[in-house]
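Take a look at this one; I'll ask things after.
Only a single protein chain was left out; the remaining protein chains are all shown in position.
As written, the chain order gives the labels A, B, C, D and E, with residue 1 at the start of each chain.
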Amino acid sequence: MALQQDPEPQPAPEPGRGFGSARTHDSRMISVGEKAETLRRAVAEARLSCTPETIRAIGESRLPKGNAIATARVGAVLAAKHTPDIVPLCHPIPLTGVDVDIELGETEVAIRVTVETVARTGVEMEALTGASVAALTIYDMVKSMDRGLTIESVRLLEKSGGRSGDWVRGA
Amino acid sequence: MALQQDPEPQPAPEPGRGFGSARTHDSRMISVGEKAETLRRAVAEARLSCTPETIRAIGESRLPKGNAIATARVGAVLAAKHTPDIVPLCHPIPLTGVDVDIELGETEVAIRVTVETVARTGVEMEALTGASVAALTIYDMVKSMDRGLTIESVRLLEKSGGRSGDWVRGA
Amino acid sequence: MALQQDPEPQPAPEPGRGFGSARTHDSRMISVGEKAETLRRAVAEARLSCTPETIRAIGESRLPKGNAIATARVGAVLAAKHTPDIVPLCHPIPLTGVDVDIELGETEVAIRVTVETVARTGVEMEALTGASVAALTIYDMVKSMDRGLTIESVRLLEKSGGRSGDWVRGA
Amino acid sequence: MALQQDPEPQPAPEPGRGFGSARTHDSRMISVGEKAETLRRAVAEARLSCTPETIRAIGESRLPKGNAIATARVGAVLAAKHTPDIVPLCHPIPLTGVDVDIELGETEVAIRVTVETVARTGVEMEALTGASVAALTIYDMVKSMDRGLTIESVRLLEKSGGRSGDWVRGA
Amino acid sequence: MALQQDPEPQPAPEPGRGFGSARTHDSRMISVGEKAETLRRAVAEARLSCTPETIRAIGESRLPKGNAIATARVGAVLAAKHTPDIVPLCHPIPLTGVDVDIELGETEVAIRVTVETVARTGVEMEALTGASVAALTIYDMVKSMDRGLTIESVRLLEKSGGRSGDWVRGA
Partner (left out) sequence: MALQQDPEPQPAPEPGRGFGSARTHDSRMISVGEKAETLRRAVAEARLSCTPETIRAIGESRLPKGNAIATARVGAVLAAKHTPDIVPLCHPIPLTGVDVDIELGETEVAIRVTVETVARTGVEMEALTGASVAALTIYDMVKSMDRGLTIESVRLLEKSGGRSGDWVRGA
């Protein structure tokens, strides 16, 4: 009855045969109880492509729904905290900090979310979920004026503090 | 103003008398702050009684709503994580692992959920809530074809790691 | 790209072959947009088996966590409202009423939850989820004094208002 | 890319200039990862002003929606647990205890919520949110009979366990 | 088994007597299924008392946690939407609009939340919950610099659209 981490596929359940195993498609939250609590940090980005006119409307805060940058920032912090509710197999982790950078380029909004915790597993998914939701929040606030919107390049930039060592994209 | 754990009933509030006590019906989240963090584990089961035809439809994945076993598994993991939102007086606990076994018998689906944490209190309710929700999820997906469905025997099978010692049902 | 309700199994995805279909395990929220909004109602029950001493402690409100009946009632109302969050493929439905009956027998607590809505689909799952959570809430509040607890017989008792006609268990 | 705690205002973003900074309105969850875990406690109150007749109806449990005191208590415990979902920049904290006192005066209901945790930051917001929600819950249950309802004086009464020392209002 | 709206108190449950009624403390979500859907609106306020220095820090956006006004606004919108999760016996209502006014006085922040829906019941609780949470959000962001903070005067200002007619405070 122990928590199993074995990914090997197994035969499909055989209904009507008494109790057979149904483990082939076993989604689970893998066990991290034996890992040590360490200070962990991750940084992720998302980019929202849009027109220059959309960038101007965001920068001048001329949107019917209000201040896109401020709203996206709050959306990102909340989403980072809610990651284990949103991403089904993520471990619940009490985050100790979330920071959000939003920058306006000529034809894109660049979002960078930094998440920090002291926990048994990393916070990559929290940073990625925060960045995705910031981009979705801005998308929602400008979609009435710009139909070509696309969220690009949701990806991890850095992580540190875990057993597998520190990592920086491109380094 | 300390957190009280005393279950003794007290007289009902006397309205209009100045501040009287209303403690008779005091629901509270009892204090566990002084308990030690230990590795804890619990296993619970639920059984869904149904017809052999329903078992076959589940096993062959012929249901309008899709794959019942895979969906129930994800539902169980999420429900185990959400237990303190669902069961009002449960302590919030950052789970470190959740595993779900689903087996098809001739006229029942047997669900077993194992939950693990490192915390100040146990995870019985998390395992029981996970198992209940897995059964409800399958119920939802087969109810259009089977009206005799009943969830039976939602109960704890094992627990370990707490102050009161390890326990196995029937041992 | 239409919402599909076809349960026929299809071949498994063939990775590396260009875009193949992955529909065999297609969990989905089936379409009810074409159905009419009608007044619908469902009644479900759950039973918690326990010792006579546990029944007395509940009735006299002598539990460390407080008033089990009042807490279970609130837990049931909230759970009925949260059903689409808890049971993954349930449709979100704005409930128009929830009522909870809790009765103490000699060796069991009987819970009956009635849910009402005006919607395109029924509220069986809302009534069943409410009843299950009421039972789990009481379980949580008495588990320290009674290890033989079992939730039995979570099942639908009545439903009305849908296209398939009214139904009463055993009628 | 470090988590920043610097509140100094910075120039507004300049759209169309390449990546400029948008930090003026930087909402963030400030970093507490370097702080020590200690036992922390906070007590907050809320007061609901109402008519003497409303007090009597609450005390005698003669309300259409049921038992206001019992419901408010459960609402307060759940709200204290949900504080990081409700108050956007609050840190998620696994609470170890919540206690709720509700007293009926002549023309007010006084609510006092005590929250306890072992964590890196305090639980003032959890106590305040619990007290506010208890008051809102009672408001909801008596609003059909009393239009002058006002929630007054939601405030902190005590806190202990943090780096800044213990504090008692008025001491 | 009908949804009951009768507030009359009834005798307490008699455990061990076979199935007795436990209706005295019956919390429920009262039935509104027979009411008509109409456009409804409510306006509520909350006031946060603080020092003039706190007002200046909010106005100049010099807070460690960032922009209090923007964050409170988002917190209020989300809280209005979450009201049926936060206030246990509230009906779930799909809101059609939420607007938030925040004004800085000399020694207080005044929050006004307007909520609109097309539904079978009113949105007073949504407006009140939104206003309360906006005040709690600002409280959280200034509490490190001001210990005398108090939330005052959370109350309804206007409502319209229901069966009981329009109402304006003081009119």
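One rule holds in what follows: a residue touches a chain if its C-beta (ideal position, glycine included) is under 8 Å from a C-beta of that chain, and two chains touch if they have at least 3 such contacts.
All figures in this text were calculated on a predicted structure; none of them were measured in a lab.
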| item | value |
| --- | --- |
| Where the missing chain makes contact, among the chains that are shown | A, B, C, E |
| Contact with the hidden chain (one of E:V32, E:L48, E:I69 or E:L89) | E:I69 |
| Hidden partner chain, residues of subunit B it touches | 66-67, 70-71, 73-75, 78 |
| Missing-chain contacts mapped onto subunit E | 39, 43, 52, 55-56, 58-60, 67, 69-70, 73-74, 77-78, 80-82, 94-106, 110, 112, 114, 116-118, 157-158 |
| Residues of subunit A (touch criterion as defined above) contacting the omitted chain | 5-9, 24-30, 60-67, 70-71, 74-75, 78-79, 82, 85-90, 124-125, 128-129, 132-133, 135-137, 139-141, 143, 147, 149-156, 167 |
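Methods note: only the chains that are shown with their structure count from here on.
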| item | value |
| --- | --- |
| Contact-pair overlap exceeding half with A-B, pair selected from B-D, B-C or C-D | B-D |
| Superposition of subunit D upon subunit E: rotation angle, C-alpha, nearest 5 degrees | 180 |
| Subunit A-subunit E separation of Cα centroids, rounded to whole Å | 30 |
| Approximate Å spacing (C-alpha centroids) for the pair subunit A, subunit D | 28 |
| Numbers and ranges of subunit A residues touching at least 2 other chains | 25, 67, 70, 73-74, 78, 94 |
| Contact graph of the chains (line, ring, star, complete, other) | other |
| Chain pairs that touch, as defined at the top of this document | A-B, A-D, A-E, B-C, B-D, C-D, C-E, D-E |
